[in-house]
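Heads up, one of the protein chains got dropped from this complex, but the rest are sitting where they should.
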Amino acid sequence: MTWDTVDIALMLGKIVFVFAVILTYAAYLVLAERRILGFLQDRIGPNRVGPWGLLQPLADVIKMLTKEDMIPSAADRLLFSLAPAMAALPAILTFAIIPLGAPVEIFGHKVTMQVADLNVGVLYFMALSSVAVYGVALGGWASNSKYALLGSIRGLSQLISYELSMGLSLVPVVMLAKSLSLADIVNAQADMPFIVYQPLAFAIFLVSILAECRRIPFDLPEAEGELVAGFHTEYSGMRFGLFFVGEYINIISLGSLASLFFLGGWRGPLLPPILWFFIKVGLFSFLFIWVRGTLPRLRYDQLMHLGWKFLTPLALLNILVTGWWLALR
Amino acid sequence: MTSLIPILSLLIFLPLVGALLVFALRQSASAARWLALAFGAAEFVLACAPLALDRQGTAQVGVPTGFFLYQDHGWIDRFGIRFTLGMDGISLVMVILTAFITIVAIIASWKVKERQGLYLSLLLALQGAVQGLFLSLDLFLFYLFWEAMLIPMLFLIGVWGTGRPVYSTIKFFLYTFVGSLLMLLAIIALYLMHGAQTESYTFALPALMHTTVPYQLGLWLFGAFLLSFAIKFPLFPLHTWQPDAYCDAPVAGTLMLASLLSKTAAYGLIRIAYPLFPEASRALTPLVYVVAVLGICYFAWVAFAQRDMKRMLAYSSVSHMGFVALGIAAWSPVAVSGALMQMVNHAITTGALFVMVGMLDERVESRDLSDFGGVWGKVPVLAFFFLIFNMASAGVPGLNNFVSELIVLVGVFKVAPAAALGAFLGSVLTLIYTVRLVQEVLFGKESKPTVLAEVSLREGSVLVLLAVVVVYLGVHPGPVLDLFKAPLELLLNK
Amino acid sequence: MSVPLSHVLIVASLMFAMGLACVVAWRANVIMMLIGIEIMLNAVMLTFVGGSAHWGIADGQLFSLMLMALTSAEVSLALAMVVYLHRRKQTVNTDRFDSMKG
Amino acid sequence: MTLTELYCLMPIVITGCAALFVLLCGPLLLSSSLTAIGVTASAAAGIWAAFTAPAPIQCIPGLAFTPLAQLLIPLFSFAAALTQLLSHGYNERRILKGEEYPATVLFALFAMCVLPCATNMLILFLALESVSFAFYILVSMDLNRAESGEAGLKYLLMGAVAAAFTAFGFALIFTGSGTLALSAALARPENRAIISAGWGVLILGMAFKLSLVPAHLWTPDVYQGAPSPVAAFLSTSSKVAAAALLLILLGHFPPMAELRAPLALLSVLSMVLGNLAALRQTNIKRMLAYSSVAHMGYLALALLTGSRDGYAAVLLYGAIYTAMNLAAFGAISSLSFEEEREQITDFTGIGFSAPVRGGVLALAMVSLAGIPPTAGFIGKFFIFYSALKSGLIALAVIGILSAAASAYFYLRVVAQLYMHRSEAPAPKPVGFAEGLALCAASVCILVIGVYPGPLLEMVESALR
């Protein structure tokens, strides 16, 4: 196979496009969250910067960039600086394998709507979600502060616990699609989205990604009521910004994955594929925000019990049932 | 000839069964004593039984010539190890000697205070092992008994010993163990060589005698055997365990050590080492001469310097054993039969002396020469026996040691006159320290006055038994020497 | 395969040696020793994967997978012991684990 | 997998199921019934294996009921059963509660049953490591003593390094031969260097497991720290398992000639240094640890011969060593109070105040020293026989001299038991289970010592 200039240009174009999409999306997701929460809590939310507050994200970025960049004296400087990047990077990298739409034909070249169609996509995603744990762990530990350490240890336990159920809930999906590639998984749902066959796996996955994002009701690592800001208590300026942005990009990428795994990704009638995709992702984003506005925070023991005593065994059983069902079908 | 009753196996297993029974009865000391004595007596009767048999016999298929009693059972087939027992004249004398000495030992330990049952049971077990050693015709079996002897002895010295028993017993054990392990290697090497030459892997002694051993290797193998036997003998300079063990052992332990265990080494040399490696043994004979003569003289000299009676006797014993070594080294019919005779006589004389020292020790609770004196006046019977046995030990004509030492000297003089002269010098030294011992104990002045009890019936019976043998062998050694004749011819003319 | 077998083996051996060096050099710290052991085992896995790529069979990868499981069990066990001893002695320094002498 | 094939692998199934059962139902059952279940399962596995004809076909990929398995599974089962019997009273005295203990012993046994059945390197390695894992746990089981935990960690760290070496060896052999199956993993001439490097690394790893000098440093600490019944199990079965692994490998493809010198060095160093170090010990468990180093040196000597006789000697010695060390550590464990009786001086006069246990300990010592008519003598005889037969005369002489020196420290224990006037506090009367175990071990020592024929035949047929 050979690449010509068009191929390379298309590749670079895709990369730029993906960056544009996720950064914009993340920025406006922040705004959307604040507005929706305001709506849910019967207040207005930010509306001063630009029309309807649309320029608020820009203002936020400028603020973060110009804030003082502090490192506590007792902190481990290297790890302290590395941690935010470790938190944000996996979220961004996950997007590399997400197909935003059906392959299209441009200048006679068949272009997939994803940066890289890895044949081990699911593994890639799971690997990156494991790496994301380091951000929380190192951040809290490097701060050398009690709140931060408590938050990071909580976060660590929570993230690894739910990673387990998340990974296991994907096994039936892999079995149904007979592939680890995300594009194949989406194609396998041409007839029927997997949520129909695997409602249980979907439920487990949904709860798990909520916990992976450390969102309410699973925001124990940064529970502001008890731990100030949890593992990023000591962070300020752009470093905090990276944690912050990372969390929102994470919402987007995990939402995208949920829609890819269970809702058929870009597939849908009438509307163009890419639109369908964003509708589904938007749905998940909204769901996240809605949940945050609605549910109270769990207690820590409840959180762990849910993961270990409920989701993990259930996911294992689900695998068995799926296996036998597929074999005997 | 194989008899209907497996006498040879019985000779080994009777004492072992006795040991178990005595051990089971150990709670009641008197029952254990009498039972042990009964087993000892039964063993003695059994040991004498072959005297009544036709000992010429006719050669049978599978039975090596010269053995009038023979038993052969499969045991560990993987290695061609068989449970082979055989008895010829030499074994017969040794077996009777063992049975006799054990009876003496049992009677001598009538008064043991602690754990007597266990003590007697160990004595019987030791007897079983020694009998097995004298009877076995399979090298593996021989080795097995050779080492198995050590365990009862270890306990006898260690548990009931005096002085530094643990030190002495472990020293004794380690010395003999090192030697015997090297012998084990030599045995295996011989076995492998024989197997490679004849395709039949066996430990049978008669078969192994026909192995062709390269001269150089033979020296090494014979060296290993010689080392092992020399330690147990003990020959100068491998004797350092011996005074400690002899001194610290209880009476019966010393008796068994001096009278029987040292004989097993001599027996091993005669039965196994010399016939197996004729060339190598001839090459090393000068060494044995030197060691033997040095031993006779040096130990006699050292004995002279001792104040502790038991230690003195220990050195005296090993000095006398030098004659055995000398006789074996000469390896002529006369010399070897003298050596065998000396083994018997030494067992009885030295054993008797150790028993007597034990008696004195019991009475005075000391073995120091200066604590004794004027015994002749106080307890004449005891003193009389003491005198007799000492005279025998010194080689007074008419008593047993004179006969055997004379035969050895005669035999050796023919082949190595210098060695014979040296040995003669040694026996003069023996005379000197014996006279001194007798003089100090029986007639000298004691440092502090002591009251001595006369010999009891039990002690008397033992002493009379021993004395009778001493005198009998001194005046009429012929029958015993006759027993040695036929087997020695076979061994020497191999 | 694009990478020759010999290169894989050289890299794996180097990794193995480095892991071993880590174990030997940081004997004082249990965690560092565990890390060294992990490196050694990773070198082993690399060898297996390289070998199975060379021969075109999956057996080596299978072994690697099993090694992963083994490693995980081993590390979890080690961590449990470290936590236990740490709570008893307040250190992960092996020099302080000195109840036994002789 | 047919029913007959399952039939062959029943020991594995029995032990595995029993382990799971004990673990899961343990909280509901009494500790004595747990011991009973464990012992029954071990005995059942052993008896089943002993009376099943070996079938060389593969039952499950990687598993076959080999002749070697027919010998080793009963041996391991015997050790496991005795260990459980011994642990019963010991754990009560030392307040080691819980079903984890019997379950872990059974898990270890399960892995040991798998080991000789393995027909490929993966199963072999996994089985060996599973054995080690169970032992890591067992060693650190006694939470009442700091030594136990420390010993466990030390053992784990050393064991992990050893596992890395072993795995690297397997990896290189695999890379050189292109298959994991033992029967096919023959040296290809073009990859000779890789395979012999693999063998070298593998032997280093196994030197750790067998605790050969210079990889023996963990041994004394681990033996001292481990609960005594565990030390009994550890010092016997895990060593035999490691030796069996080497035997299996050697049976399929002998190592390169260039490995003889290093192996000989390992063997000599172990024999000499192990015995010398044991001379200095005052703690009986450490003494036994160094003695096991020396004994493994003898084993290595037999392995080194590369002959059938040598391999048979390894198996025989393994079986005998199992009986001896079970007796020794069993006696130590049954003599322990709430505290462990560890110093040699703690045993003064025990031979008379506790005749059975003292006698068993003395017998074990005599046997370890290799004095007839005990089994230890037969074992040593066979090893030195095979060494001489293969022409390793110098090694045999060194070995036998070191064995002679070793008699000193064994006898010191015997002397302490019987020949000292003062007396250590007498132990409580022996329990039924412990008494049974001790008697079984000592009967084995004596019977093998006097009549080794049947065992020799079994060993021979295991190598067929």
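So that you can tell them apart, the chains are marked A, B, C and D in the order they are listed, and the count of residues begins at 1 in each.
We adopt the following convention: a contact is a pair of C-beta atoms (placed from the backbone, for glycine too) under 8 Å apart; a residue touches a chain by one contact, two chains touch by 3 or more.
We take it that contacts and distances are computed from a predicted model.
Undergrad: Between "Molybdopterin synthase sulfur carrier subunit", "Na(+)/H(+) antiporter subunit B", "Chaperone protein TorD" or "NADH-quinone oxidoreductase subunit A", choose the name on the UniProt record of the chain that's been left out.
TA: "NADH-quinone oxidoreductase subunit A"
Undergrad: Using the touch definition from the top, which of A:Leu58, A:Val104 or A:Ile160 touches the missing chain?
TA: Reading the full complex, the residue touching the unseen chain is A:Ile160.
Undergrad: Check the options A:Leu118, A:Leu200 or A:Ile274 and report the residue that touches the missing chain.
TA: A:Leu118
Undergrad: For the chain that's not shown, point to the residue among A:Ala26, A:Met113, A:Leu138 or A:Leu242 touching it.
TA: A:Leu242
Undergrad: Among A:Leu37, A:Val174, A:Ala203 or A:Ile274, exactly one should touch the missing chain; which is it?
TA: Touches the omitted chain: A:Val174.
Undergrad: With the missing chain put back, which residues of subunit D would touch it? List them for me.
TA: Residues of subunit D in touch with the missing chain: 20, 23-24, 27.
Undergrad: Which subunit A residues would touch the chain omitted from the figure, given the whole complex?
TA: Per the touch rule, subunit A residues meeting the hidden chain are 1-4, 8, 11-12, 14-15, 18-19, 64-74, 81, 84-85, 88-89, 92-93, 96, 115-119, 123, 141, 143-149, 153, 156-157, 160-161, 163-164, 167-168, 171-172, 174-175, 178-180, 228, 233-234, 237-239, 241-242, 299-301, 304-305, 308-309, 312-313, 316-317, 319-320, 323-324, 326-327.
Undergrad: What residue numbers in subunit C mark contact with the hidden partner chain?
TA: For subunit C, the residues touching the absent chain are 65, 68-69, 72-73, 75-76, 79-80, 83, 86-87.
Following the convention adopted for this analysis, only the chains that are shown with their structure count from here on.
Undergrad: How many angstrom between the C-alpha centroids of subunit C and subunit A?
TA: 32
Undergrad: What is the distance in Å between the mean C-alpha positions of subunit B and subunit C?
TA: Using C-alpha averages as centres, the distance is 64 Å.
Undergrad: Averaged over CA atoms, how far is the centre of subunit B from the centre of subunit D? Could you give it in whole Å?
TA: Those two chain centres are 42 Å apart.
Undergrad: Taking the touch rule as given, give the residues of subunit D at its contact with subunit C in the complex, in rising order.
TA: 121-122, 125-126, 129, 133, 136-137, 140, 143, 145-147, 149-154, 156-157, 160-161, 163-165, 167-168, 170-172, 174-175, 178-180, 194, 220-221, 224-225, 281-283, 286
Undergrad: For subunit C, which residues are in contact with subunit D within the complex?
TA: The touching residues are 5, 9, 12, 16, 19-20, 23, 30, 33-34, 37, 40-41, 43-44, 47-48, 50-52, 54-55, 57, 59-60, 62-63, 66-67, 70, 73-74, 77-78, 81-82, 84-85, 88-89, 94, 97, 99-100, 102.
Undergrad: Residue numbers of subunit D touching subunit B in their complex, please.
TA: Touching subunit B: residues 352, 366, 369, 371-373, 377, 381, 384-385, 388-389, 393, 396-397, 400-401, 403-404, 407-408, 411-412, 414-415, 418-420, 451-453, 456-457, 460 of subunit D.
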